[in-house]
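Below you will find the structure I want to go over with you.
Missing here is one protein chain; the remaining ones are kept as they sit in the complex.
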Amino acid sequence: MKYLDEFRDGRASQSLLEKIRQRVTRPWVLMDVCGGQTHSLVRYGIERELAGQVELIHGPGCPVCVTSTELIDFAVALAMQPDTIVASFGDMIRVPGSDQSLMQARSCGGRLKIVYTPIDAIALAQRNPDSQIVFLAVGFETTTPSTALAVLQATQLGLQNFSIVPAHVRVLPAMETIMQLPENRVEGFLAAGHVCSITGYDVYESFVAKHRVPVVVTGFEPVDLLEGILQAVTLLEAGKAVIENRYSRNVQRHGNPNAQALIDRVYEIDDRDWRGFGTISGGGYRLRDEYAQMDACRKFARLLPPSARKDSECRGADVMSGKIKPKQCPAFGKTCSPESPLGAPMVSSEGACAAYYRFDPITIEARQ
Amino acid sequence: MKYLDEFRDGRASQSLLEKIRQRVTRPWVLMDVCGGQTHSLVRYGIERELAGQVELIHGPGCPVCVTSTELIDFAVALAMQPDTIVASFGDMIRVPGSDQSLMQARSCGGRLKIVYTPIDAIALAQRNPDSQIVFLAVGFETTTPSTALAVLQATQLGLQNFSIVPAHVRVLPAMETIMQLPENRVEGFLAAGHVCSITGYDVYESFVAKHRVPVVVTGFEPVDLLEGILQAVTLLEAGKAVIENRYSRNVQRHGNPNAQALIDRVYEIDDRDWRGFGTISGGGYRLRDEYAQMDACRKFARLLPPSARKDSECRGADVMSGKIKPKQCPAFGKTCSPESPLGAPMVSSEGACAAYYRFDPITIEARQ
Amino acid sequence: MKPVARGAACPAVPVSNETVTLSHGEGGRAMRRLIRDQIAAKLGRGNVQLHSDAACLGRITKEIAITTDSYVVSPLFFPGGDIGSLAVHGTVNDLAMAGATPCYLTLSLILEEGLPLATLGRVIDSVAEAASNCDVKIVAGDTKVVPKGAADGIFINTTGVGVHSTGQRMTASRIQPGDALLVSGPIARHGLAVLAARESLGFDPPPESDSAPLHRIAAELLETLGDDLRTMRDATRGGIAAVMHEWAEESANAMWIDESQLPLLPESRGVCELLGLDPLLVANEGTFVAAIAPHRVDDALSVMRSHSRCGQPAQIGHARARELSPVLVSRGLGADQPLDEPIAAMLPRIC
Amino acid sequence: MKPVARGAACPAVPVSNETVTLSHGEGGRAMRRLIRDQIAAKLGRGNVQLHSDAACLGRITKEIAITTDSYVVSPLFFPGGDIGSLAVHGTVNDLAMAGATPCYLTLSLILEEGLPLATLGRVIDSVAEAASNCDVKIVAGDTKVVPKGAADGIFINTTGVGVHSTGQRMTASRIQPGDALLVSGPIARHGLAVLAARESLGFDPPPESDSAPLHRIAAELLETLGDDLRTMRDATRGGIAAVMHEWAEESANAMWIDESQLPLLPESRGVCELLGLDPLLVANEGTFVAAIAPHRVDDALSVMRSHSRCGQPAQIGHARARELSPVLVSRGLGADQPLDEPIAAMLPRIC
Amino acid sequence: MCLGIPGKIVRWINHDPTFAKAEIEFAGVRREIHMACVPEASVGDYVVVHAGIAICILDEAEAAKTLADLKSIEELSDEIP
Partner (left out) sequence: MCLGIPGKIVRWINHDPTFAKAEIEFAGVRREIHMACVPEASVGDYVVVHAGIAICILDEAEAAKTLADLKSIEELSDEIP
């Protein structure tokens, strides 16, 4: 496929790997912020190839992983309501809440429909006029325009039986949180390419200025990732804390103004509880008051759980803030596996724990 | 089983048959009013045994058969409502409405629960607090106390999700209607034994006086039926138009006062549309206003069909009023069979058409 | 996921470890483990051949009989049996009734998402026990998982392979006028047990199924009676009435039944009367009808009596030359009455 | 009942004559007619033996293979096939992959109340056509009806009986390091076709299933390669990945796959990328993997190519001595990566 | 519509006017039956049960009388063949 295959080319990747190795004079610590990047880094073995030269820490890059237990519990409660159908991306359905995941709720009779796009949930609402359709709107800025569009379409269509659980999160405040951890070791960031397609990268300017770390906008294919890493270590070796765009085919400095306008029309920035991190100031979006009737949290407020218990054994927060690697979690591969996850990072195909469980050879061999 | 087997005894039946044959000097026309009696008369071959001496006409004796198409359609509409479960005796579920029977509604996703007693529908309502349970309350006076009891229990339990479709019918006004048909040939009645267990038989006094026909209270087993027929022909031969009770083990002159009080507390007499007959004055019961909240016809009034179409080919009314025998209906055994009934009398196991279809040898042989 | 469920949402299905999930049907690790731990381990080594596409039965020198049945009973457990033992007995009995010795079964499961693994375990234990009682080996299997609401707990298909020890073919076409019709024990037990359990009809004692294997009694009858045993049939769905209609059609004779001779337990009688059911139409799962030469009635009844399972075997009628009705019942009054085939679902009724 | 439905309640299921009802499963007249008119008539005379408990296959002199599978696909019809042809191909293929010649099938149906008879008819027609294409006879059947909501339209079980023409046993334990791993055609087609049809994913052209019988190609491969054909497996649930894991376990070797060699139609590629699916994990129904002696790769590929169904056969890897990971994938960059077994249900995802 | 089956009262469960229940035996099996219409019935009595409630107490003396009458009819018919 054009614009995919070229960026998976093995020979180009090898050259970039060599170039990175040549350039590095001491081990550097980089954080990737998007789970899609984590996935590729592990899947293609890039992390192992650079061991000793670039340590890759996987940030809170998976919106599935950071969605709060309360919201999962809320979605589960909605699914169990008669005449309510929860629509969700496939990614979310195995994420554990306090007691159940959406998939388990379905196995108890709850109603759940997996959709490819939030817009499909609109069609679902039209086909089921007697049911309430609630879309679980998770995702970074990349996904936010699609759910904003769904809200706008539902409004224009006058749908009374459609609403969303607004659970979108924003990347930059999370990076800010990471930098403020006392034990933070991150020296440079690979900024999430598709988030930047929406937001642009000028938004990182004050961040870079404040924390004096380089930020490189990076894509998702192995060649893209290696380009990003190469650029980051080049900047680090040169002692430069600037923003660079190494995903220029899909990212403009100011991002996509249409997408931004769409978000802005439907959502406003709000504080948000990140699973494992606690409340992050400006860490997410809420629906504007004029779309209150589309807000499942208001429409079905009585089902909102008072407060969810914390994950007891799961060290997902430590994993996502780079304090530990998944394999350092005592539960990893023992009581926690993709078949029976204790925490969200083991569920999502982007979650750092799941990525290690699937693609890390040592891990795979250990459980044979 | 005590009090059943004795009344199925072959030898006693043979003696009674002989006695009837001896007593008859010319053919007499008797009507049985309860479908249970029709069933036994055909099942045990009594009708054939008496051919030429006593002609047995099967009256509108099956409440299943006379329940109006509108009420079936209403029950179907209720079953198709989300969160509504229609509870019904097994007998009702295959009776055709305008478009569908309850069984067909279920096969389209409607919810239907078959119960042995109306009281079981109370338990169903308690187990399903989020669903509306609607009991389809059909039956003669025999069955009316059981549904009255259900209404009282639901009231005392404070159930908000229980109601009934009041569809009970009364036997005497139907007998009155039969007698007023210009083509009426009935010379004597076998009164329905279990109806009389409730109502007593003094209620027939003015009927007998007015129409000058004998009425014999009759049971359901072959011996009971033959006793009733013997008594009826004895009275006819003697030219006496009186009431006799040949089901004395289960019927008292004044009936069961507790059961009558139960009916009276919950229901009042009302006109009712009998399928195939039109409206019969005083032909049924309605719920008293104080139980209005238990009346599905008021609670779900919006679902009541405006008016149902008439059965086009079915000559059920003629069958039930004794004008024709089932086999004289052009549809009988051709386009109408228990597997694919055109009218209610072919569905119920008590319906006259079904009884002939199942037990009449000529009929069975014709379709091999 | 927490190992212990809290909250009230779904106490029956607390954690994914304890229920069947769609993942168990996806062909991966979860499925391999389910089959290994929950199925193969219980069925015993040497039974199911797990990882190949087909099992090899080697060479079989005798004539081969094959039969298949799916079991969809609800509830899964009922007094006197469960879907697991039923799936073994039903298929074993179909082979036995054809005069074959049951040898091998295949076992194919359709599981509904959310089924407790403990329930699956009980069912498989029951399959294993019944198969071992019947001396049949389970040689191949399959497991599918369907989404919640797309099945009813568990459906089981068993396909049975047996061998004919003698060349005798037991078809209903061999029935001749005058042949005696025998039933091996009290009728209507299975159908009533399942109906009462499913609809919670509250009978005490609850009616109990007659589910049982029939291969031993069938083999002994065949050996004792030889050609005088015309045919046998387990009277499952549709009960005795359905078998009589099939035999009438296949033999072109009439089947005549004396209602007063039908063996019926008192509790079955009570339930049938109360619910308005005709026991001739109610299913059996360990009770069969045999058509035999009339002079062998005593021999046949004594074989039936010697198998403890079969209390109250009885002659219930005989075959006749066909006039008009294919099946006739004497109800002790006047002429015989024709008996119609079962038509609709068996339901409690008040009419 | 009116012969024509009016009103809007349920346009799909207007009258009982046109849908399956519970009565069709009660063992009586409705059931006999359904089986006679809708099933036996379509399958052709001499196939299903309707009224006996078990069918007689006579004597079979060769070694016998048996396999069973239940088919629960939703939707029932999908581009490239339907549940009927699938139920024949799947079981025929399991026999073929074991090196056996498919001869007989049993056919057991579980029907959901309300199923249009026309749908049943289409499915049975498809079974009949596929069976005739595969030269297999359907010898025994069973039909159950379950209440609305207790099944998903139709479930089918087929159990297949075949014979081994040669004594050769094709087990994965015969795979040796160095053996070539071949795939018979483009992968992932069936799983994508069903997913796209079920979820109405709106692809144009809609992905098409590869459902097809494999007995002829399997027989020719076996004949051509003899002992050099180590084993074959149709890569159904869990796709190529599941087969590789099973073979690794059974042979105690490692399976190595070169991702760049996987044959994949462009449309499958597009769908997999868009939905985030790994084609190695997606089901096939007419595509298989073969392990063969390395010097016979060209012979094997030329047999595969000669069967028109198999566009794009390819060597996708080879067996290796096992070190740590049972299955390895080369993704063209640095060291080989381990390939995990399929875990969860295949779902469209955005992460 | 009047399937009514005689059964024998084994024990009273409760006498609440609306919720009255007793255990009734039918051949070899028992079931709880609603008794609101026959509050005066005693253990050992037969009642006729329809749709789960007892609709009347069976009058055993009347039954015996009917059966005796029957006997005489039978004897009569035996005499006149």
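When the chains are written out, they are named A, B, C, D and E in that same order, and each has its own residue count from 1.
Rule of thumb we're sticking to: a contact is a pair of C-beta atoms (placed from the backbone, for glycine too) under 8 Å apart; a residue touches a chain by one contact, two chains touch by 3 or more.
Computed from a predicted structure; not experimentally measured.
Hidden chain, full complex: it touches shown chains A, D.
The chain that is not drawn here is touched, among residues A:Thr84, A:Ser101, A:Thr117 or A:Gln132, by A:Thr117.
Screening A:Ile93, A:Cys108, A:Leu149 or A:Met175 for touch with the missing chain picks out A:Leu149. Considering the whole complex, the residue from A:Leu262, A:Ile280, A:Ala296 or A:Cys329 that touches the absent chain is A:Leu262.
Checked against the full complex, the candidates D:Gly276, D:Pro313 or D:Gly334 give a single residue touching the omitted chain, namely D:Gly276. When the whole complex is considered, the residue among A:Gln81, A:Thr234, A:Asn250 or A:Gln293 that touches the unshown chain is A:Asn250. Residue-wise, the contact with the chain that is not shown comes from A:Ser15, picked out of A:Ser15, A:Gln160, A:Ser206 or A:Gln328. Chain D meets the missing chain through residues 201-205, 207, 265-271, 273-274, 276, 349-351. In the full complex, chain A contacts the hidden chain through residues 1-4, 6, 11-12, 14-16, 18-19, 34-36, 61-64, 89, 91, 116-120, 138-140, 142-143, 145-146, 149, 152-153, 156, 192-195, 197-198, 220, 223, 227, 248-252, 256, 258-259, 262, 350.
Assume only the chains that are shown with their structure count from here on.
Each step here moves to a touching chain, and the least such steps from chain A to chain D number 1.
Listing every chain that touches chain B and chain E alike gives C. When every pair of chains is scored by its C-beta contact pairs, the maximum goes to C-D. Compared with chain B, the chain whose C-alpha mean position is the greatest distance off is A.
Measuring from the average of all protein CA coordinates, the nearest chain centre is that of C. When chain centres are defined as mean Cα coordinates, A lies farthest from chain E.
Averaging Cα coordinates per chain places chain A and chain B 67 Å apart. With touch defined as above, residues shared between interfaces to two or more other chains in chain A number as follows: 339. Chain contacts: chain D has residues 22-23, 29-30, 147, 149, 343-344 touching two or more partner chains. Contacting chain pairs in the structure are A-B, A-C, A-D, B-C, B-D, B-E, C-D, C-E.
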